[in-house]
Structures are given as structure tokens and as C-alpha cells.
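For this view, one protein chain was removed and the others were kept in their places.
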Amino acid sequence: MLLGKVVGTVVSTKKEPELEGLRMLLVRELDAAWQATGKVIVAVDAVNAGDGEIVLFAAGSSARQTLATKDRPVDHVIMAIVDTVTANGAVVYDKQRDA
Amino acid sequence: MLLGKVVGTVVSTKKEPELEGLRMLLVRELDAAWQATGKVIVAVDAVNAGDGEIVLFAAGSSARQTLATKDRPVDHVIMAIVDTVTANGAVVYDKQRDA
Amino acid sequence: MLLGKVVGTVVSTKKEPELEGLRMLLVRELDAAWQATGKVIVAVDAVNAGDGEIVLFAAGSSARQTLATKDRPVDHVIMAIVDTVTANGAVVYDKQRDA
Amino acid sequence: MLLGKVVGTVVSTKKEPELEGLRMLLVRELDAAWQATGKVIVAVDAVNAGDGEIVLFAAGSSARQTLATKDRPVDHVIMAIVDTVTANGAVVYDKQRDA
Partner (left out) sequence: MLLGKVVGTVVSTKKEPELEGLRMLLVRELDAAWQATGKVIVAVDAVNAGDGEIVLFAAGSSARQTLATKDRPVDHVIMAIVDTVTANGAVVYDKQRDA
């Protein structure tokens, strides 16, 4: 999985029927300094994530292993909202502290 | 999924039988500034997308989860035409406005 | 799928039994200017492609969705020979014209 | 698989139910000089790896082939703790020596 920051939303009315009802969020990958400077992907939201939150997302066939995405043409899913990230002994992200 | 812009078409007569009848479009990935400057891929069109439209496409085994692409040797599919993209609180793409 | 140019062949006698009889071609990815300057991969040939031809290839599990490659340890397959590529309204590749 | 170094942990309370009980570790990829300067990914720990250890991790659907991760939305798993790495005839990493 990769860490990313929710930075926006994508809306589409003309789409595959299997995508109906799925919320699609823009997620920007965090770099090694924990900044949202990386690649922007679109992920289905399985955990009701909010704008600006740091999340974990999975890619590929693993993105179809949630109830919301099973058998759908989805290749990225947000499946966790991050509380804390600890790296090299320091808390580099704390949702309460950094919100 | 990734955001891309439909920039062209690919025609092939000599191909795997399972590809018969599928429309293959050239899609160029959008960068973080929402410009079509990224990698060019070829995706099967599952939503009747048109030239110049901003679309969502899925890769890998997820690309075979549409009716059109099931069990076919297809690893990219366009499965949504994008209406709006909102990032950092601003509408960075609006199909009506930007068309 | 990606566009590539067939640039060579790979021969191997000591290999997995499931690879027997498969033709393995060197393919170089086309860049956004349609030049074969990209990554070099090895793909199984499912359409009898020839040296110098522009082809479409699929990667990952989708590469196993052809009759030739089913259930084999193959992660790239050439499944179409390209006739024409049209981008931004212009024919950027035409097999007859450019051969 | 890729070689990486365990550099931290990720904690999340709001997540997909299938992720309950899984330990999620931050892993930084090793470069060709065996330094942890590469991409940072989050992997489920299947072997009780510790901070600072060099590990092997698998990605994609292969990450779901462990008892801990079967059918879960997990796309990276740590499935071995490395004792030694030998490259070009020299032991470039030895857990006992380099710990």
C-alpha cells in the first residue's frame, strides 16, 4: 500500500454501470519527506475519507477485495484512514496534532 | 485509476480474435497540473469516449471487469468520462466550461 | 496496452516447459513522439509479428488471456499489429506509408 | 520481490474490517548500493519483522498468498527477514555483522 493525501474529488455521470454509487477521490502520493508531492491517482473510497486526510490505498487486483469494489473495474481503493506514522523513531504524522 | 485525455485512435486488422469489435483509443496521462503531458497508453473504450475528452481509466486485471473486456487480453480500459475534477477546493476541470 | 516496435528476438533452450514453442520478441516502447526510445521488454508473440513492425502489447495477468499464453508464466504478449495511429487529428503512423 | 528496510509503522483505527489485526510497516526500498534511499511503501508484516531489519516484500496479487493476507485488500506483504545478501561475489549484507 502507499500513503497519500486526499486532495479532491472526481465526478462522472457517463460511466460503467458497476461504478454507480462509488465515491471517487483524488489522492496524491506522499514522498519520503511525507509531503504530498507525488503522482495523483483516483481511488474509490471504502472508508469515508475526508478532504486533506492522510490515507492508505491499495492498487491492482487487491483494490477489488473490499465489499464496495468486488468484481468492479476498480484498480485503486482507499481502505484505511491513517492516525499516526512513525519513522526512524519519530512520529512524523499524527492526525490529532497535525490537523 | 488515472486521469487521461483521449488524444487519438489505434487501428489494427491483424490481431487476437478476442479484440474484434473493441475500440482502442490513445490516452495521454494528466500530470499534477492537469495537463496531458504524461505517458501515452492504449485503452479499450467501454463508455464511447470522444476525442479530447478527459476520462478515467483502469489498468491491470481490473481492466477486464467490464462487460466489453471480460476474459480478453486487455490491460487498460476507459470506464468513465469525467464531468468535473475538484482539487484543493477549486474546480480544476469542468467539461462544460472547458470544452 | 502500450505501443512498441519489434526490434529483435530472444532464444532460450533451458526454460520452463510451459514456454516451449512460444516465440519471444524484443519490443521497445514508443515514446510520446512515436519513437522507439523507451524500455525494452520481451513479449510472447501471439500474432506472428515481424521485425520492425509497430505492435500493441499487454502486460500482467492480461498477457495470459490468449490461447497461446493461457496458464503460462508469461507477463507480456503482443496481441495486435498496428495499421495506423492517429493522434491530435493527424496520422502519426501508417504501416503502408512508413514501411 | 524487492529488498527493503523496515523504517517505521502505520497505525489506523478507521479501516476496512479485513485489515483488523494486521501489522502495517513502513518499508523503504534498497537501491543498487544497498542503501535505503528508495520509495517508501506500507506492507503487512507476515513474519514479525522488527525496526531496522532488511526484509523481502512481494507486491500485487502475490501479496495475498500468505495465511495472514488471503482475500484481503493488501498489495504488499513482508514474507522474509533477510540473513545475508551476496552480490558479485561479496557479502554486501550480513544481519549478524551489520546489526
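Which chain is which? They are A, B, C and D, in the order written, and residues in each are numbered from 1.
Criterion: a contact is a pair of C-beta atoms (placed from the backbone, for glycine too) under 8 Å apart; a residue touches a chain by one contact, two chains touch by 3 or more.
Fair warning: this is a prediction, and the values are worked out from it, not measured in the lab.
Engineer: What residue numbers in chain C mark contact with the hidden partner chain?
Structural biologist: On the side of chain C, residues 7-16, 18-19, 24, 26, 28, 39-43, 51, 60-61, 63-64, 71-76 touch the unshown chain.
Engineer: Tell me which stretches of chain D touch the chain missing from the display.
Structural biologist: 1-3, 30, 32, 46-48, 56, 58-63, 65-66, 77, 79-89, 92
Note that in this section only the chains that are shown with their structure count from here on.
Engineer: At what distance in angstrom does the C-alpha mean of chain B lie from that of chain A?
Structural biologist: Centre-to-centre distance between chain A and chain B: 20 Å.
Engineer: What whole-number Å value describes the gap between the mean CA coordinates of chain B and chain D?
Structural biologist: 33
Engineer: Taking each residue of chain A in turn, which ones touch at least two of the other chains?
Structural biologist: 60-61, 63
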